[in-house]
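Of the protein chains in this complex, all but one are displayed in their positions.
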Amino acid sequence: MKIKLTILSAFLLSVSGLQAQTDNGVMRLEEFAYPVKRNNLNIPNVNGFQVLKCDFHMHTVFTDGHVWPNVRVQEAWREGLDAISFTEHMEYNPHKDDVKVDHNRSHDLAVNLAKENNIVLVKGTEVTRQTPPGHFNALFIEDANTLVSDNDPKMDQEAIDRVYQQKAFIFWNHPGWQVNKIPGSYEWIDFVEKQYKDKKLHGIEVVNGLGFHKKALDWALDRNLTIIGNTDIHNLIANSYDIEREGVHRTMTLVMAKDRSAAGIREALDVGRTVAWSSNYLFGKEENVRDLMNACVSVSPAYFEKTNAKTKEVTKYYEVKNNSDLYFELELKTGKGTKKLVLYPESTQILTADAGQSVLSYDVVSTYIRSDKHLTFDINLK
Amino acid sequence: MKIKLTILSAFLLSVSGLQAQTDNGVMRLEEFAYPVKRNNLNIPNVNGFQVLKCDFHMHTVFTDGHVWPNVRVQEAWREGLDAISFTEHMEYNPHKDDVKVDHNRSHDLAVNLAKENNIVLVKGTEVTRQTPPGHFNALFIEDANTLVSDNDPKMDQEAIDRVYQQKAFIFWNHPGWQVNKIPGSYEWIDFVEKQYKDKKLHGIEVVNGLGFHKKALDWALDRNLTIIGNTDIHNLIANSYDIEREGVHRTMTLVMAKDRSAAGIREALDVGRTVAWSSNYLFGKEENVRDLMNACVSVSPAYFEKTNAKTKEVTKYYEVKNNSDLYFELELKTGKGTKKLVLYPESTQILTADAGQSVLSYDVVSTYIRSDKHLTFDINLK
Amino acid sequence: MKIKLTILSAFLLSVSGLQAQTDNGVMRLEEFAYPVKRNNLNIPNVNGFQVLKCDFHMHTVFTDGHVWPNVRVQEAWREGLDAISFTEHMEYNPHKDDVKVDHNRSHDLAVNLAKENNIVLVKGTEVTRQTPPGHFNALFIEDANTLVSDNDPKMDQEAIDRVYQQKAFIFWNHPGWQVNKIPGSYEWIDFVEKQYKDKKLHGIEVVNGLGFHKKALDWALDRNLTIIGNTDIHNLIANSYDIEREGVHRTMTLVMAKDRSAAGIREALDVGRTVAWSSNYLFGKEENVRDLMNACVSVSPAYFEKTNAKTKEVTKYYEVKNNSDLYFELELKTGKGTKKLVLYPESTQILTADAGQSVLSYDVVSTYIRSDKHLTFDINLK
Partner (left out) sequence: MKIKLTILSAFLLSVSGLQAQTDNGVMRLEEFAYPVKRNNLNIPNVNGFQVLKCDFHMHTVFTDGHVWPNVRVQEAWREGLDAISFTEHMEYNPHKDDVKVDHNRSHDLAVNLAKENNIVLVKGTEVTRQTPPGHFNALFIEDANTLVSDNDPKMDQEAIDRVYQQKAFIFWNHPGWQVNKIPGSYEWIDFVEKQYKDKKLHGIEVVNGLGFHKKALDWALDRNLTIIGNTDIHNLIANSYDIEREGVHRTMTLVMAKDRSAAGIREALDVGRTVAWSSNYLFGKEENVRDLMNACVSVSPAYFEKTNAKTKEVTKYYEVKNNSDLYFELELKTGKGTKKLVLYPESTQILTADAGQSVLSYDVVSTYIRSDKHLTFDINLK
């Protein structure tokens, strides 16, 4: 997935090129250069839907982030993402002495670069109210400069209403982020209930960075809200995630979309066809997680049988192949066979089972289909 | 491709497990353990053929190698190979004071392990004559103990005849290996010509380890012999190849086969449907290399157009995606567009072209379809 | 520590060299080659003693290992070890149908290679009795072929006596290895007590591979036996340890020796100047672990002071530098300062402390000076 290779023509250039370099007196020492490429983040289509890799929560110097907007597009391109959204704070501008406040500006500056890189740039913002209720992201807005930037709690409803009027997709961010500091802040409070009832709340960010908000997952599942995972990155992705290590990726939302477009994403978000992915874990509605896993994992027919010389018991051998960059860790629940299967990204394991078995049932401990429940995955043996 | 991840349940085990560990007084420190898995070496099917990854030349302690036969199967499994062959020297047994000479033994010892790991183990041997003519590998033999082990040059023909009688697939190994030591050894000599004429020579090893035998490639192409690449490994693969570095693989023969079986391999070898792969390079018949590349590389329709404000010239943007673990490096020959494209394994690059272009023609400098010729690859723009 | 770099002269060779390569028709594709080098495993001297990296337990094809003896020397050289010992089983020869039984043979075959590589090769053996009492390693023996190879329990004492007569350094291997299978096998049984009383037991292997035998550590500490850690490797080091990942090393015994020689090692073993190192953990007598850590970790004088604008409290800043390839993880016990310090290999952390503090006291949770006790490490602030 992430490959570090010297470019062959660097060798060739060092042959023919060295002459030219001698001519012009400047020699390139390319060996330590970072290879410019977009890493394929492989996930097969799911029921005909493309699986788009999306991060809907991030910041730039235009609010409290530490990079110019172009860096976010570059990070996304390199890491194989399909869509991102700048969600600058409406109510918080710590750089305002140096950077002119314009809530649309980071988006506008990056629009063309995103197009050139084939990255879908969703116009968004972060409605940054005091906690509780805390922060909400609004995607697919039209104009951030007409929204509420006053952080008086009396304006909370108005702040939501304004993004709602722009037909935004609205989700509640990191509901538990102040759990240790503000009592009562990690609860399904009346304000949130009201937005939900009024159809002004459409999703919940159950993973923010590397924090899994367990109660938030259950709230989303119980109310059929769309499940979201984002980085909320302020500094560099590479300073938060060990992304040069193989298999490591940023937190993101996997969106099963009809096509790779803003409209495709919106449709999928509206109907909740998402799975959040963070570290080695997947979080989502049971059906979505199962469909995703079914698309990624395949089991071969038995390719070998071994008979125990003493007991005459027959063991059959199967290959279980993970065709994706996702990670699945399985523990046997019922049946006689391999007790533990670790399906690392883009790899294969051998599964053995007693000859009589037709199904082995596993708990996929790297998935959460509820705060206290893993996906059950049945492997049918042929 | 190669992922190093801590197993999640190690965490879980450290919860529930620590109790047990306290009970039995032995604690596992798994963090530094090598992850046991088979890496998928991704290459899409080519014209309906599976692309099998094969290494047909290697040694164990049973001649002059440094490992027990099981190690070779383990290496192959981990690295994603489909088939290997032990090709112990018939005429050279430096360990004979310690290891009993039995030319079938390494194969026999590994047969069951290979079956359990779904690795096709092709029975082979290395007919190790003095140079010239040097060494020949014979695959699909029946019994190595009935072959010639006497290294008298007078027996050269007999040695070939015996493997031929076993219906072996025979190829000439590393033709240039003694070029600097034995004058005349790197030539298409009469003895070789005779085998070729008599249909007793079926292929040539044009890459041995990290050495590309350029003249041998042309000999193979001119005579329609099958093109082979192997490691000829004696010590550990990991001591010769930097295989833990991403994108690095051992030298091998890519066999485009009807199925993953010994018969499938034999058929493909017989008709020459192979490409040798070493370092970042591919070596083969033009048609085979082109078909392989066509299977791996896809070009999107134009997704963006940019008009130069001054010149009004329009540039179109395309994604060129490498869906494989192969590496392709392209340099523009004709047309107006991106001059250089490096398609790292499992990655994507942006290609730009003038709006009027319908085709860009590239030299694929990481391929050799002759000792002095790269594949030409046309990219059709939509 | 482990560096993967293309050799510069490969570039230069590709200039001048390509001509020569064209001449002889063989081209080298060096890019994927494993770099041949010995990695420095950095640990500063401790109280004037060199810290030798030793692995005193391993096997080759001459008993139940999977490699020829030279591989063990190569592995040791590359990984920066100073000393190894082949400890073939006296009583167990599963390869005997293929490999002639000679208990000295693996040592003898490797002696010269070890000398050329400046690796101290300690002559040893594994006295492989049934469990209990289980296995004992004997180092510095003279002739393994005169020892006991009959595995009748009645010969247990004779087996020990014979290695003792050769003035061996004797330690008990992996005492808990059969804890789950053989009740009573992980106890300080009478036979062991007798050897200890008779001065025929000099050390205990408290770490074997990635297994930490907790009770064994306490037994060793209570009786002032030398603490040992080994791999007991049978297959490849690279198949058990993820050694290409930075910071990863095999399990070993750190021997604080007067010089890098067999005699230096023997003296240090005899007096117990050792620490076992496995994964990120150190195991040993308190004094040894503390001396080792003191040699590796240094704390700068305060380089900065910051005054809290509100509280007027002053915080001082210090650098804590780990000058070694060891790993130390510290948790604050007493004092006001940084609560957690992770001293990764060859790295530095910032420590902050209240201005009034003169000492911060830490638990080094990556060390065990008893099965239930970490080293306490005081940082004196200047």
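As written, the chains take the letters A, B and C, and residue 1 is the first residue of each chain.
Simple rule for what comes next: contacts are C-beta pairs under 8 Å (C-beta built on N, C-alpha and C of every residue); 3 or more make two chains touch, one makes a residue touch a chain.
Predicted model only: the values in this text are computed from it and were never measured.
Check A:W68, A:Y92 or A:F304 against the missing chain and you find that the one touching it is A:W68. Contact with the chain not shown here comes from a single listed residue; of A:T131, A:S240 or A:S261, that residue is A:S240.
Contact residues of chain C toward the unshown chain are 1-5, 7-9, 12, 35, 37-40, 42, 80, 115-118, 245-247, 280-281, 300, 303-304, 306, 317, 319, 321-323, 327, 329, 331, 340, 342, 344-350, 365-366. The set of chain A residues touching the chain not shown comprises 4, 22, 24-35, 61-62, 65-68, 70-71, 74, 78, 95, 97-100, 102, 105, 109, 176-177, 179-180, 186, 207, 210-216, 235-236, 238-245, 248-249, 278-281, 371.
Rule of thumb we're sticking to: only the chains that are shown with their structure count from here on.
Taking the mean of C-alpha positions as each chain's centre, the chain lying farthest from the centre of chain C is A. In whole angstrom, the spacing between the mean C-alpha positions of chain B and chain C is 37. Each chain gets a centre from the mean of its Cα atoms; for chain A and chain C, those two points are 40 Å apart. Shown for chain C are the residues that touch two or more other chains, namely 31.
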